[in-house]
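A single protein chain has been omitted from the complex, and every remaining protein chain is retained in its original position.
Just so it is clear, A and B label the chains in written order, and each chain counts residues from 1 on its own.
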Amino acid sequence: MKVGIVTFPGSLDDKDAARAVRAGGSEAVALWHDDSDLHGVDAVILPGGFSYGDYLRCGAISRFAPVMGSIIEKANDGMPVLGICNGFQILCESHLLPGALTQNQGLHFLCTPQKIKIENTSTPWTHDFAQGDEIVIPLKNGEGSFQCDDETLAALESEGRIIARYVGVNPNGSRNMIAGISNARGNVVGLMPHPEHAIDPLTGPSAEGLPFFTSILHSMVGK
Amino acid sequence: MALDTVEIAAKTPDHEQPFAALGLKPDEYQRIREILGRRPSSSELAMYSVMWSEHCSYKSSKVHLKQFGEKAPHSDALLVGIGENAGVVDVGQGYAVTFKIESHNHPSFVEPYQGAATGVGGIVRDILTMGARPIAVMDPLRFGPADAPDTRRVLPGIVAGIGGYGNCLGLPNIGGEIVFDETYAGNPLVNALCVGVMRHDQIKLAKASGAGNLVVLFGAQTGGDGIGGVSVLASETFGSSGPAKRPSVQVGDPFTEKVLIECSLEIFAEDLVIGIQDLGGAGLSCATSELASGGSGGMRVELDAVPLRDPSLSPEEILMSESQERMCAIVEPSKIARFLEICKKWDVTVSVIGEVTDGDRLIITWHGETIVDVPPRTVAHEGPVYNRPLAKPEYVDRVNSQILDLPMPEDAQGVKAAVLKLISSPNMADKSWVTSQYDKYVQGNTIQSQPEDSGMVRIDETTHLGVAISTDANAPWSYLNPYEGAKLALAEAARNIATAGATPLAVTNCLNFGSPEDPGVMWQFAETVRGLADGCLEMGLPVTGGNVSFYNQTGAVAILPTPVIGVLGVIQDVRARTPMSFTEAGLDLYLIGETRNDLAGSEWAYMHNQRGGQSPVADLQREMRLIELLLEGQSIFVAAHDLSQGGLAVSLAEMVLHHNVGATISISDPIGIALLSETPGRVVVAISPNDAESLTLMASKHEIPLSRLGVTGGTALQINHVSIALDELRTAYTQTIPKLFG
Partner (left out) sequence: MAKIVVEVMLKPEILDPQGKAVAAALPRLGFTFATSVRQGKRFEIEVDGDPTPAQLAEVARAAETLLANPVIETFVVKVEK
């Protein structure tokens, strides 16, 4: 099982995502933003960071990278894609996911262990969770407020495409406490908090983020 | 007016030059003329003026700082000592760790966000330039009173700048301090530390050697950042061309630096550079003169080859520019093609601007004319050395003889009130409002970060090797006794490393003082350096480098002497580290170390506006025995927390609030001293009751007094008959800072 992790100029959590992929039992393959070849990976992660310094808008420039063309194509074919934080922003900018991430309501960058509730376990990235699982993983961003129009929100809710919601106080003003969503098909998932930083209580608030990375292996078994 | 070349300078010895406006004294200007055998060209004048400034030449501090070399303890771990961009220590398993702390005080007062941001950028480049991957940052910050309007002006911007730059670089912020004190009103202190790691054979130094090797400038383009003062020359030689304003503030771009880091590390990995220097204060003047001076001595640079963001810059301005995110490397001709390829991959601007030469002159040309022809050593390393007059200020004996008259809690109500008053004071209160603006998880190796006693990062994921760093200062003690104050800060930083289970290895320092032209301040400085040097020798911890920041004063009032000491240590297995607090009930709590009446300079005394008395006297032999005990005790400690500002009261409150597990404590009278005194050399530890005997034996073996405090558990902090509910304690602890700055 090969999971590609894209490095854009300014990506930061790419190596951390690779570590999490390996901890989850798959092989991590480094993908370069300028290379449209996906090197036979079975799934792709767009990691966190400040690609292109968040110039213009977060993810606005990364979405046009050569590698994204191939990823969009494969995603439309059903390849699992996970966008974490900046990765989520890139997925929205490239319209693989609806809505947009805007500045935190509190105006500050916020880094904090955040409780979220998993509400959709049918995606390849959430397969190993139980419906309603509450986990604590780091949230760390300045532009994490998920916004979309009413129509999109209604669709996300009725189709069960909100895969994770914040629990407790809304940390950034996201509509309906949305921490993560999927596309209609369920193969593309965007998540604002960072599961790759919660794979070992030694270095994170818990190991409760690990199932994101074991899920991709287990959900693909037999395919 | 035409370009002022070396040739013209030789022919026009009587041409008046604005050396005073550039900060040079008449005798210094005279010396330059003697060195060159003629008047300097305006470019040369600009170079000397900046490189001989206090900030770059350390002219007032050199005579004192050399004690760090003279009194350096022998250390097997020291790989690179004072003199390079940063010190390097061997941490075992083939790893070398480099770390350093620097100040960016005045720029942060002028433009808080950019001042703090570029401070982070600068120290990170210093670490990168040693050949290391930067792995963490820490920021000790000091402000005027928390409720002062100017603090409200600078603090949020400074915190946002540190976060904005550091987070974008992908560096976890693992520690630091926030201190409020009237003394810093108008003079906030922004000290920035960075630590990096590399293999032994990857260490890079700043020397240009090998005639024919290329001088390569890479990173950001050069603009007019930070050249404010030098424009007096530009107006002289260029009249009024170009943008009217020359900014004196430097503006940073962390994305450019992130890309520069990745590009540089790839270049280092392929062994493509012989020497490297980052461009910080004094920009190209500094980089070229230092590289040349550190190497075989000769260099030739064509300033036309410098990539410019602003084509209207004069050569003087290009030389002085402090545009951020630039590095200068010495590259063999056979390796330049690959070097350029890597820069292209990362889209990093790069240009070959010169070459190393035989001989011992630094020659810089512009449009084919020679505008600089100097012996580089005289610019970079042989600047003026002042032996400033020093005199013990009259205040010292006066305040030392003051008797403190402080209200002491006696009854239950008094104790509770004192604990709540302390824990809710801006200095002691929870700083999450600040620290949550920093990423502490990126790179996935952070083991400990604020509010732990030290920051700790893992450097090997297989062997679990790690390093720990702590920065500490105690200005109130340094004010009372600068010699002891320095030793005490050193001991505290080393102790903070040891409570987590790491062995202290080396020291960096950021010495923040008033004006060196004030003999009293100079005395404080001299005593501080003497104390730190003596302390480092006694503790066997070499100073690997650091920074001096003078002129932190408003009018004639200097800040309290504030030497910030950073200690780095190594831990063999980060999984075995001891955290500051406990998660279970039923553990025994012990106080290691003896408590005496040390209220002078304490937080309690400060809160009652009494700054007099006598500071504690450092007993470094005892501190070293304590460190031995702490390291040996790792096997039985469940938790260990250092006592410092706020004494036992604050340390206990911090421990119970950390995981919301209370404690029941018994303390004998006088309870006020027990709770509020700040006697150094004390640690609170939590152990399983089964290990009580082992602890007693260890304490006795290391000759450190030990007393049992009580047990963990419950929903309150109970001290004798006083019960403070954790909820009430938490409210007092967490409300203060958000109310002030949120």
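In the analysis below, contacts are C-beta pairs under 8 Å (C-beta built on N, C-alpha and C of every residue); 3 or more make two chains touch, one makes a residue touch a chain.
Note that the coordinates shown come from a computational prediction; the quantities given were computed from them, not determined experimentally.
Considering the whole complex, the hidden chain is in touch with A. Although one chain is not drawn, the whole complex shows that of A:S26, A:S145 or A:S215 it is A:S145 that touches it.
Considering A:N104, A:N187 or A:S219, the position touching the chain not shown turns out to be A:N104 (whole complex). When you scan A:E93, A:E119 or A:E196 for touch with the missing chain, the hit is A:E93. Think of the hidden chain as still there; on subunit A it touches residues 56-57, 60, 64, 92-93, 98-100, 102-107, 145, 147-149, 173.
One rule holds in what follows: only the chains that are shown with their structure count from here on.
Within the complex formed with subunit A, the subunit B residues making contact are 160, 163-164, 167-168, 170, 253-256, 258-259, 262, 346-347, 436-447, 458, 461, 574-575. Residues 9-10, 12-13, 15-16, 19, 49-50, 52-55, 108-112, 138, 140, 194, 196-197, 202-204 of subunit A are the ones that touch subunit B when the two sit in their complex.
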